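Of the protein chains in this complex, all but one are displayed in their positions.
Then we have chain A:
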Amino acid sequence: MTSDADRMLPSREPVMLLDPDGRPTVAARAGLPASEELLRGLAGMVVARRFNEQASALVRQGRLAVYPSSYGQEACQVAAAQVLTGEDWLFPTYRDTAAAVARGVDPVEVLGLLKGDWHSGYDPYERHVAPLTTPLATQLPHAVGVAHAARLRGERTVVLAMCGDGGTSEGDFHEALNFAAVFRAPVVFFVQNNQYAISVPLARQSAAPSLAHKGVGYGIPGEHVDGNDLAALLDVLSGAVGRARAGEGPQLVEGRTYRMQAHTNADDATRYRADDEVAAWAAKDPLVRLEAYLRTEGVLDDARAADLTEAAEQVARRTRDGLNQDVEPDPDDLFRFVYSQPTPQLVEQLAVVRDEISRDEQSRDEQSREETR
């Protein structure tokens, strides 16, 4: 019994394979992910960072209502997508737009929720990415259900379910981990501990030795990892995904990272945290360290780096162009998707809206006729 519990406990320190300067750590002697994987990861992170910057700019230009940026968390965003196969599922939070993009969802569609045209812009079944979820941790039990359904059919699907440090305090986090453990569902719970839930620091969320320690209480192995070290994330997450796929049940992975920017553009982070704290984390940037390592290894040179930048630029351009297009939302849609068939009441209400619109148009027509007279 004791040994079982011991195996479920996380390492003493978060797993780190590349230090902040990009040098392999002692732990890396056991092996680093293949260079192509790391290069793919870097490419993804360059896109993710550019996407974050672009989306923030679009808020300033009034094209997006709001944007919760994952700037600084790009290693977590990219690793979450990179360790999954096409058949697997990703369950993101509102902050995980870059992860959805990394999984191949169209960047314009990903931003649908934040643009305000509709609540969710993409088809979840296309890339097996659940809708971005705003009620904290409520997507986690869904992830367990999707995984369980797949297992009942004998499929080898794994579900990676994301949440934040704040989300781990919600009841749904507890219920989801417990369900997953009891049903041995193939789910990897991936907590991005970015140290804050809006303004509230981690110490006010939990007194646990680490968030990864929460696993053992459910009978779930927990591990924590340097969330700004893509190599370590790929290593730990793909191990967890592999074990889940092999039928060993759920896992909990905590990525220690930092929300470099305010919660959203509407937040003022200077009210609750000090500049030197932010500066200390800036020195641990996930892109800088991986790029340094890959250059030292000779896998990355200036020409290749320029290619990555150009590819990211294309994603930014596509995002910009898409969001700069004004799509007139169709008021009929208000009633179209509530039920598979609208109720008689919704049919009546749709008629009210249509009537309002046509009367508006009529009076506008009359007005313009009057003006031309």
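By our rule, a residue touches a chain if its C-beta (ideal position, glycine included) is under 8 Å from a C-beta of that chain, and two chains touch if they have at least 3 such contacts; residues count from 1.
Following the convention adopted for this analysis, contacts and distances are computed from a predicted model.
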| item | value |
| --- | --- |
| Protein that the absent chain corresponds to, by UniProt name, given "3-methyl-2-oxobutanoate dehydrogenase (2-methylpropanoyl-transferring)", "Cytochrome P450", "Phosphonate transport system ATP-binding protein" or "Diiron oxygenase" | "3-methyl-2-oxobutanoate dehydrogenase (2-methylpropanoyl-transferring)" |
| Residue touching the undisplayed chain, where the options are A:Gly31, A:Gly116, A:Gly171 or A:Gly247 | A:Gly171 |
| Among A:Arg63, A:Arg95 or A:His142, residue touching the chain not depicted | A:His142 |
| Where the unshown chain meets chain A, residue by residue | 118-120, 123-125, 130-131, 135, 138, 140-150, 152-153, 171-172, 175-176, 178-179, 182, 333, 336-340, 343-345 |
